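Heads up, the thing below is written out as structure tokens.
Complex shown without one protein chain; remaining protein chains in place.
Labels run A, B, C, D and E following the written order; every chain starts at residue 1.
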Amino acid sequence: MPSLIEYKEASAEVRAVYDDIMATRQTDSVNNFWKALANHPPTLRRTWERVKTMMGGEGAIDPLVREMIYIAVSVTNNCTYCIATHTAAARSKGMSEEMFGELMAITGLANETNRLANGYGVEVDEQYRS
Amino acid sequence: MPSLIEYKEASAEVRAVYDDIMATRQTDSVNNFWKALANHPPTLRRTWERVKTMMGGEGAIDPLVREMIYIAVSVTNNCTYCIATHTAAARSKGMSEEMFGELMAITGLANETNRLANGYGVEVDEQYRS
Amino acid sequence: MPSLIEYKEASAEVRAVYDDIMATRQTDSVNNFWKALANHPPTLRRTWERVKTMMGGEGAIDPLVREMIYIAVSVTNNCTYCIATHTAAARSKGMSEEMFGELMAITGLANETNRLANGYGVEVDEQYRS
Amino acid sequence: MPSLIEYKEASAEVRAVYDDIMATRQTDSVNNFWKALANHPPTLRRTWERVKTMMGGEGAIDPLVREMIYIAVSVTNNCTYCIATHTAAARSKGMSEEMFGELMAITGLANETNRLANGYGVEVDEQYRS
Amino acid sequence: MPSLIEYKEASAEVRAVYDDIMATRQTDSVNNFWKALANHPPTLRRTWERVKTMMGGEGAIDPLVREMIYIAVSVTNNCTYCIATHTAAARSKGMSEEMFGELMAITGLANETNRLANGYGVEVDEQYRS
Partner (left out) sequence: MPSLIEYKEASAEVRAVYDDIMATRQTDSVNNFWKALANHPPTLRRTWERVKTMMGGEGAIDPLVREMIYIAVSVTNNCTYCIATHTAAARSKGMSEEMFGELMAITGLANETNRLANGYGVEVDEQYRS
């Protein structure tokens, strides 16, 4: 595992991203994910810019729903880190235990029925083709 | 690919499911997915019961959001059939082109950042552990 | 898509593999999979040797069960080619429609419950740790 | 990670499922998986009913083979919890070390050849199309 | 499937991206991928900027190697579109048939051994832990 880059040892470029993360999220610490990406500053900067805009900026989808979509993908891919952090984010935005339960159930159902469609080799119905 | 079981050749058990699908969805046809599953009636019945309840029944998550969660998983798994049919369902429930665009962008972002977390072997931050 | 290497244009090295495939399977043709791999003879040879031994040779698991295991993986990964050819192989070894239906149902169930375990972050019970 | 719901704090609905799990499996404890799902009782109930029927009920596929199919999927998806518990279940139903080794080898082979078929873009042979 | 946005019907924002794609790649056409993303201009722009920089800009990894890394992922995920277009790109940058064969073989090997490591639950050796 690569080292985590702490603020005090970070370059100016990395500090600028850390500062923006803390200002945007109104916290005084930075998650391990960003400290790991700081090993490659261009990836840190590009990833943060997109996460900031796409998860927190203006948009047609409600921010809580964005978190639930993110969780559905992370659960499908089994990314423990991503599940833990985005579940916390979703809860802070109002996800109840019941909503999390339904999110898991639908994620499970889709993973199941995706395979039933694969296995039976079902062809797309005429009316759903473009 | 297995044959699709049409209504007129279906057993009473299968017809009962088909009837419920058509009544619930207020259409007079049944999608290929169900006609393929009808090759194994217990799977047809169990799958329909869960899809009916979980995608269309009462719940804490809005039905359109359920479809978007379903699509995020199907896109991650690359299930062409599931993407085509549930995108149509989501559009019929109000998903705009912009919402679909954001759904794809977030699904893509999560698939990307899941791998960054994997590759850098990031450990879950203290505060997100139970 | 790369070209398929037909017998008459194949090198001696490739022909030797094709001959062994046809002799082992008692057919007079070679599937597209092998004709594609023939673009890289070492991969063709190594892959055939392992498929021959592992799917068809002596072993503790019944050959039909081996095919069903292979199908479960291919359905999970959505490999259309692999599903089509190994489903045919399994049917030729005795898999009934009902067995295929159960195989799909269990494959779907596992894909679902894998995600429930991921999403809830369930820790392995004491008694199942080594 | 969500809390695990213990029997003494569980609702009547959850206790009924726990009781059925313990009676069916003839044990006096319930695995962490079920205690986690108990955070969303409908998912607990629906999942248990299907696992009970599909893994343990009547069927055309031998119960040990069902476990091996389940393991093949869980290994492909890298679900540590599912691998640990179902490997234990399979061993209790008679899976030998040699059988487990072959199961792993076939699961690995399928994961490999699935990608060879993907990468070479092999088209399904005429005779395997429906 | 969403419609493909052609140049003549595109907005100024989309045309600017198309112009940059054609100028960068020195061609007079734009691939379907970009025409599809143009349905959501912010995703089109963000994706192109990153592809342009990361696949074609300055870097420590040779551009042909970048394409091979991209192909290895796409083959693992079974993205037919991505495999077709990036295999063409890699060939245009010098990938021989033999190199492609080795790329497929290594991609297959990793997909196989990943599962052997999963299934046997192998713990990381002391010396590889950070």
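Remarks
By our rule, a contact is a pair of C-beta atoms (placed from the backbone, for glycine too) under 8 Å apart; a residue touches a chain by one contact, two chains touch by 3 or more.
The structure presented is a predicted model; accordingly, all values stated were derived computationally and were not measured.
Annotation: of A:Asn31, A:Asn78 or A:Asn118, A:Asn78 touches the absent chain (contact as defined above). Contacts to the hidden chain, counted on chain E, fall at residues 1-2, 31-33, 36-37, 39, 43, 47, 50-51, 54-55, 59-61, 65-66, 68-70, 72-74, 76-77, 79-82, 84-85, 88, 96, 98-99, 102-103, 105-107, 109-114, 116-118, 120-125, 127-129. Although one chain is not drawn, its touching partners on chain A can still be listed: residues 1-2, 39-40, 42-43, 46-47, 77-79, 130. Although one chain is not shown, part of chain D still touches it, namely residues 78, 84, 97-98, 100-102, 104-105, 108, 121.
The working rule: only the chains that are shown with their structure count from here on.
For chain D, the chain whose average C-alpha position is most distant is E.
Counting C-beta pairs in contact, the pair that comes out ahead of the other among B-C and D-E is D-E. Each chain gets a centre from the mean of its Cα atoms; for chain A and chain B, those two points are 20 Å apart.
Residues of chain E in contact with at least two other chains: 1-2, 46, 78, 84, 104-105, 108, 121, 130.
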